[in-house]
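Structure, as structure tokens:
A protein chain is absent from this complex, but the other protein chains hold their places.
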Amino acid sequence: MSASTVLKLPPQETADLPKKSYLNSEYGLKSWLLTRDHKRIAILYLFSTVFFFTIGGTAAAFIRLNLLTPGGELMAADTYNKLFSIHGIIMVFFFLVPIAPAVLGNFLIPLMIGAKDVAFPRLNLLSWYLFVTGGACELYAIIWGGMDTGWTFTTPLSTHYVNTHVIGAALGIFIAGFSSILTGVNFIVTIHRLRAPGMTWFRLPLFIWSFYATSIIFVLATPVIAIALVLIMMERTIGIGVFDPARGGDPLLFQHLFWFYSHPAVYVMILPGMGVISEVVACFSRKRVFGYTAVAFSSVAIAVFSFFVWAHHMFIMGISNYSALVFSLMTMLVAVPSAIKIFNWSSTMYKGSITFDTPMLYTFSFIGLFTMGGMTGVMLGCLGMDIHLTETYFIVAHFHYVMVGGMVSAFMAGLHFWWPKMTGRMYPEALGRLAASVLFIGFNLTFFPQFILGYMGMPRRYHAYPPEFQVLNVLSTAGASILAVGYLLPMLYLTWSLKYGKVAGSNPWRATGLEWQIQSPPLTENFLETPVVDFEAYDFEWLANKEKNEVQSVG
Amino acid sequence: MRCNPLDSQAIAVPATKSEIVHEHSPHLEHHFATESQQREASNFGMWLFLLTEIMFFGGMFTAYLIYRIWYYPAFVAGSHWMIIWAGTLNTVVLICSSFTMAMGVHSAEIRNRKLLLRYLIATLLLGCVFLGIKAFEWHDEWEHHHVPGLNFSINEFTHVDPRYPLDKPLPRDMAEKTQDYFSLYFLLTGVHALHMLIGVSILLFIIFHAWRGAYTTGNMNFVENFGLYWHFVDIVWIFLFPLLYLISRHQ
Amino acid sequence: MHFISPVLWQFLVKWLSRLPLFPPEASSIAPYTDAFFFFLLLISIVGTGIVVLMVVSFSMLYRKEKNPEATQIEGSTLLEATWTIIPLALFMIAFVWGALLYFRIYNPPTNAMNIYIVGKQWMWKAEHPGGQHEINALHVPTGRPVQLTMISQDVFHSFSIPAFRVKREVIPGRYTTVWFEATQPGTYHLFCTQYCGTLHSQMIGEIVALTPDDYQKWTAGSTSGASLAQNGERLFASLGCASCHSGSPDAHGPSLAEVYGSKLQMANGSFVTVDDAFLRDTILNPTMHQVAGYAPIMPTYQGQVSEEGLISLVEYIKNLNSNYRVQQTLNTSQVQTVAPSAPATGQGVVKQ
Partner (left out) sequence: MTEHSKKEILDTEPTHHEVHIVSPKIYAVIFITLLFFTGLTVAASYLELGVFNAVVALAIACTKAVLVILFFMHVKYSSRLTKLTVAAGFFTFLILITMSLTDYISRAWGLW
């Protein structure tokens, strides 16, 4: 199978990285910290999110270790609660939400639409600083005692019954939220206003469509969690009583406001992944994505519907049963666009010319895991089934299938796919394929047993559990250690490739996007002259002609 | 399948001769092709930011609506302690400031520096007046022990209000719920005043630059966008005023 | 294996014998939930299977070695419509089925026996109408629908019995209900599934389903003397409720005899059916439930009665068939000092 690759590298003896690129246009810490170049900001984001990922991942490792034994002898209940709160808060707000938009989106959106930069470069840098400030608040809260509310901050627990650093944690998320808002505003304006001549909406890569949908959610949903967190902070500091049942407040109102953001945020975490998958599937099948418009509009449909379904997190929490009916119905509707996408990606491969490079392997893993995550999501969206399944390990497994199996696989696919564009060098292909397989196996071993645990009723967030659940928990922990290897491996070989990787050339995958038609790594200004687009997205015929012309002109 | 580039609808039209002149305009940032593109972009960005503001206030309005339905008598009683003349005056002040702001943007459009400065300073003063009156009201509420969490007392709701002798005193359980009204009152007006405060600070900055002639030489994006912000803050107040001050004054 | 390492063999045997993969079906609703689950599982497996089949077969058929040149295909409206409509139809079936199940689980039958549950950090308290108290345990008879009326003293908890496939959030300030009918005698897990603070994982207990005979024995053996209604009566007297709700025509408050389940006209013209939640809320927030024809003079008892006390009061009013007993307590309470002695106010966190 190793022969099966689409890769076309320049002759390594003569090839070298371009003399001028965004990486070496300026030097020094200041040139990075004060940069307005969207590509450099993307790299800054990459480092900071990976940093937070390691924190969240370490917390996860301790959680799994503790669950090896039913008695939870490794640590105290309190420590365990803090660890899963840290894991949830860090992974959701400081890894999954920013990872794809802020890293891949920042780097690629201007390149893909033929712009020199995002619309507001200064705001872009500001958003990174806000993110870092929010992260610093969070770290402060963690180091000075942590918080044990879980990432959902359920009132009145978070307002009146815990004595940990809830305010620090909430403040961190509040500030990081503004970073998301600015990123969203920036992307929407960029996509609307800075497209190259000829780049019509229906010539945009599907990547752009899904990031556009993501940005809509950023802009419209994030402020609602901001206000919910402000109310929590006010409640804790001066006791205003809006969520306090003892004073006539309704604690469920907090959940309404919280999930009004946090459900759409789930789509923030998956939509960019869908964009990446569209690009990768097209490139490695050498085909235009099957049903371009359907995929494009399903992204927007997901973004719109995602605002109508939030209360499905509250079916058993004492909301009105009739209201639950409405929300369940909308949940069923939001599942349809995802199904459409899955089928379209699969059929893109039909009559393609498929190769199995690392990004494509990650894409297979995405399609499989996301389908399972999505289907279990439908189970949870069904009112009667939700009663038994919610708040158990079933839901834990479900959202890890979507978030980790889906989003992180997609992110890895994207990272490998555009790594040559970002750095100018290839990662080691054999190691890449190995890591992709290890991740897939490790992931399933970790989270599949949790579906069974969940159906048997093991509640989530339990520090100790009845002994009959032990075997499956041990399996899960074993899987987690394989998963850890699967994450460490790319970190190591990607770092290695920065210096020793093969020189990639401008278009190693022979892909069609505008970003591949310029040198890698790109210039600070991206394009020497504003490109004029006269071809559809994923037009491999156009690419073949172009390559032919280049050969002729050189010859 | 191929399209002629001339069919395209996208915006960044390649620089034609007339625009090459603008290319070196000092206001044009490097990544925009034309000034009108830059202006459109910043305007659109500002609107998107205002959307987030709508949703930010939206969360509080939702809370307000729910508790108002639940605890209507408490909300009526709480509303009767608002100083109606101060609220009305503040509404008028804010509308005036919106008008002067709109006129300020207009003066920037016609590139009249003096007029622009005059209107901006008027806006600034009106903004400060608004904050002053608001501070006076808050002080009044503090005196009456109406600040939840800090010095709240339900005394004045369980007894007959001298200013509304027809009002019946609230039973204890409902009087407790006036806290919810005042929590939301302070939250909404507080966040609104915070927006005003931010607006006033930016206005100072703008006045300084306008004095140096920054916005009357063709690049008025900043003033225009600030105008949008200021009007938005005005709109929020337009809703806050009837919702907080005017619940059943007739009773 | 046991030739290689007997210890390892023992270990594996012990483990595998301890590896249940499916929870017991011990309530009348469980088979329905499981049937629905298997339907959903079937859809999922078929759906995932189709996707996997497509991906795998296309990977084999059209890999580069076999098919060096891709054939460009724009899309197909017919296919798009197919994989929009078929999933949509399946999801709609799932939705209707799920909704039916949901209403079945959350609508108790009228003949259900009622048990009160109070959740607090970090224990479950059960109050049987006969006066039996239990902590972190619940004894129920098989073959008889049991309705749980639940409330929390502090934060959100969640009452979950996986073997019965029922779960309901227990929230502060409001009654929630769930019901089940145990079918198999046995001991089952009770979990709190909503994260509720430090000892969340210790907020567990046992559901003991007993045959009706055993249940009779258990109730007889563990009664604490006074039934819930009798406790309520005592509280009713000591709080001075009887002075207004005496049932006499000139009383300040409405008569409470047979008020439970009746339809009352409120002062604002609406009609309300009296249920547990209504009774509880009227004691705490009387002004919000003003019955037509009476002056709003009832004081609030917020902070004076514990949740258990409220449960006793509710149970008492529920079983109040005539005003005779009320009159009786009125006579005796005039002799006693009227002091609102709230038992166990120190338990919940009651804020003013």
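Which chain is which? They are A, B and C, in the order written, and residues in each are numbered from 1.
Going forward, a contact is a pair of C-beta atoms (placed from the backbone, for glycine too) under 8 Å apart; a residue touches a chain by one contact, two chains touch by 3 or more.
No experiment lies behind these values; they were computed from the predicted model shown.
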item	value
Option touching the unshown chain, where A:T200, A:S437, A:S481 or A:Q517 are the choices	A:T200
Selected residue (touches chain absent from view) among C:E25, C:E206, C:E258 or C:D275	C:D275
Interface residues of subunit A (partner: the chain not displayed)	192, 200-202, 220, 224, 252-253, 256, 260, 293, 297, 307-308, 310-311, 319-323, 326-327
Footprint left on subunit B by the chain that the document does not show	9-11, 13, 36, 39-40, 43-44, 47-48, 50-51, 54-55, 58-59, 61-62, 65-66, 69, 84, 88, 91-92, 95-96, 98-99, 101-103, 106, 109-110, 227-228, 231-232, 234-235, 238-239, 241-243, 246-250
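Just so we're on the same page, only the chains that are shown with their structure count from here on.
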item	value
Category of the chain touch graph - line, ring, star, complete, other	complete
Chain whose averaged C-alpha position falls nearest the assembly-wide average	A
Between the pairs A-C and B-C, the one where more C-beta pairs touch	A-C
Between subunit C and subunit A, distance of the C-alpha-averaged centres to the nearest whole Å	36
Subunit B and subunit C, separation of their C-alpha mean positions in angstrom	45
Multi-chain contact residues (two or more partners), subunit A	247-248
Residues of subunit C whose C-beta touches two or more other chains	285, 302
List of subunit B residues in touch with subunit C within their complex	70-71, 73, 170-174, 176
Residue ranges of subunit A in contact with subunit B within the complex	110, 114-121, 123, 181, 184-186, 188-189, 192-201, 203, 219-224, 226-228, 230-231, 234, 238-242, 247-250, 253, 256-257, 260, 525, 530, 532-536, 539
Residues of subunit B defined as touching subunit A within the complex	1-5, 8-14, 29-33, 37, 40-42, 44-45, 48-49, 51-60, 62-63, 66-67, 70-71, 148-150, 176-177, 179-180, 183-184, 186-187, 191
